[in-house]
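Reading through the structure tokens given below for one structure.
All protein chains of the complex are present and in place, except for one that has been dropped.
Letters A and B mark the chains in the order given here, with residues in each chain numbered from 1 onward.
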Amino acid sequence: MDLITILLGGLASGMVLFIVSVGLSVTMGLMGFVNLAHGGFAMLGGYVIALSMQHWGLPFGWALLLGFIAIAALSVVLERLFYSRLYRAGELDQVLFTIGLVFVMTASVTLGIGPTSQSVVLPDWLKGQTDLGFIQYRTYSLALIAAGSLLVLALWLGFERTRFGARIRAAVDNRRMASSLGVDVGRLFTVTFAIGSGLAAVGGGLGAEILGLDPNYPLRYLVYFLIVVSVGGLGRVTGVFFAALLIGVLDFVLKIYFPKGGTIFIYALTLMLLLARPQGLFGKKGS
Amino acid sequence: MTEASSPALETRGLCKNFGALEVAREVNFRLERGARHALIGPNGAGKTTFINLLTGVLLPSRGNILLDGEDVTSLAQATRVKRGIARTFQINQLFRGLTVQENVCIAVAERLGVGGSMLRPAGKRADVIEEASRLIEMLKLGGDAGRRIIELPYGRQRLVEIAIALGLSPRALLLDEPAAGIPSAESHILLDAIATLPKDIAVLIIEHDMDLVFRFAERITVLVSGAIFAEGTPSEIAANREVRSVYLGTALDG
Partner (left out) sequence: MASFTAAEQLARRHRFQWWETLPWIAALAAFFAFPNYLAFGTQVLITILFALSVDLVLGYAGIVTLGHAAFFGAGAYTVGMLASHFGWTEPLSGLLAAALVAGAVGLVSGLVLLRTTGLTLLMLTLCTMTLLEQAANMGAAWTGGFDGIPGLSFGKILGLFSFDVLYFRSQYLYVLTVLLICFLIARTLIYSSFGQSLTGVRENLLRMHAVGAPVRARLVIAYAISAALAGVAGGLFTQATGFVNLAVLGLERAAGVLIVLILGGYGRLYGAFVGAVAYMVLEHFLAKAYPTAWQLGIGIVLVVVALYARNGILGLAETLRGKRRQRSAS
């Protein structure tokens, strides 16, 4: 395989990582909440998308929207009922609670739908190859790259250019200061949590091709999502974007050239990076 | 102990910025040995930050801190404590799940250098336990010694803060609004405790209650916006028109 092909493949999986992880980054940055169940929202969303297409014949785009809305709604309920009670608790309680939630999600899906993996059937226009002039490449991977790039642009604009975004940035940088300036951080968190979980759901559906989709999804990719978030820096949209691409490409390359355990480099690099810069590549010091 | 005349604590040209905010500006300050010194100033003046700088919780942007004439600017917190700086916190920082007795014992054990000892049970350190009990009695906390911090009213907790600081047998004791949150009926416990301290301990107290300040202090420093605004004996400060208008006036108003 030549370089371009590998790069594109890596970018496509990096985009999926980004779409799933970005919400986690923002919510962790806002509340410092260790949410190990984030991958669970991606998995549930993937199921909503896959099943609504299979059983109701929903078109791909509508299925994505449905996945987003359903999981955003579910996450708001969970946030108001449970997460909000643990903001002041230590990491341990947050870890326990969210691991428990992952178990519940995994087991419920296994019980209700079955342990086998699901696939998202792509519409015709996303199948096959596209001629880029210099190379023929899978249309879907290219579409993923385009979608991820659009999303990061939209999020970046949202963060930099809207009042809502400015409030989130302020709260990530200094929660106390922001709330003393009249920002309702709790409310902000609920909304970002919903959007972030909804995006994870979309990512779960979009990425089913690459990451698969089965009840063990949340635990299998838990470490990956966490790595992306901590490498990128908590609460940094563009940071997560670059970190996700970096790790997506690195993972892709290593799996091709060192199929046996090549991913060890990712863990080693993450370890060294976090020791040198605990705030991640793009995070602000001390936040 | 390099020079007999060097003050217990001294700062030279001390500066600290939080981003664009200057919370300490060229602070030249002397806490003499055995002093009873008050640091006053409006909220946000940088008093707590000043204590954090002295104790090493924060590193200054510029300037030096001297303890007994020796530069301690870059020393770790623990080392400064070993050299005799102890503090209390404006907002209680206690071992909330532990009893009062245990709270004070932890401090005393550290001072006696046995905090890292692994084999002997803490309960067999009679010297640690007795010294802690003595301090607890001194602050009239005897009845609460076996209770956990979270079971105590806030005012009683404030006294534990002081017992812990005294357990470190400091030569310079920095008290950050020790009376805040103590019912006024009990604030004499605090004053009595400070009054019975050996005369060679230097005490710096941050306090808003002017009665308390004028009763306690032999010297007063007024800090405004991170800079020393005025300094002198209580009568000089009381007579200072600018201080009255800048600080005492606002304190009386609000």
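Here is the rule we use: a contact is a pair of C-beta atoms (placed from the backbone, for glycine too) under 8 Å apart; a residue touches a chain by one contact, two chains touch by 3 or more.
Since the model is a prediction, treat every value here as computed from it, not as a measurement.
*Asks:* Of the listed residues A:59, A:123 or A:278, which contacts the missing chain in the full complex?
*Replies:* A:278
*Asks:* If the hidden chain were put back, which of A:77, A:132, A:177 or A:264 would touch it?
*Replies:* A:264
*Asks:* Give the residue, chosen from A:16, A:34, A:195 or A:281, that touches the chain omitted from the document.
*Replies:* A:34
*Asks:* Looking beyond the chains shown, say which of B:55, B:157, B:187 or B:240 touches the absent one.
*Replies:* B:55
*Asks:* For the chain left out of this view, which of B:35, B:106 or B:190 touches it?
*Replies:* The single option touching the absent chain is B:106.
*Asks:* Which parts of chain A are in contact with the chain that was left out?
*Replies:* Within chain A, the residues that touch the unshown chain are 28, 32, 34, 82, 85-86, 89-97, 99-108, 110-111, 115, 219, 222-223, 226-227, 230, 234, 260-261, 263-264, 267-268, 270-271, 274-275, 278.
*Asks:* Could I get the residues of chain B that touch the absent chain, sorted low to high?
*Replies:* Chain B touches the chain not shown through residues 55, 57, 77-82, 86-87, 89, 93-102, 105-107, 109-111, 114-126, 128-130, 132-133, 136, 145-146, 164, 167-168.
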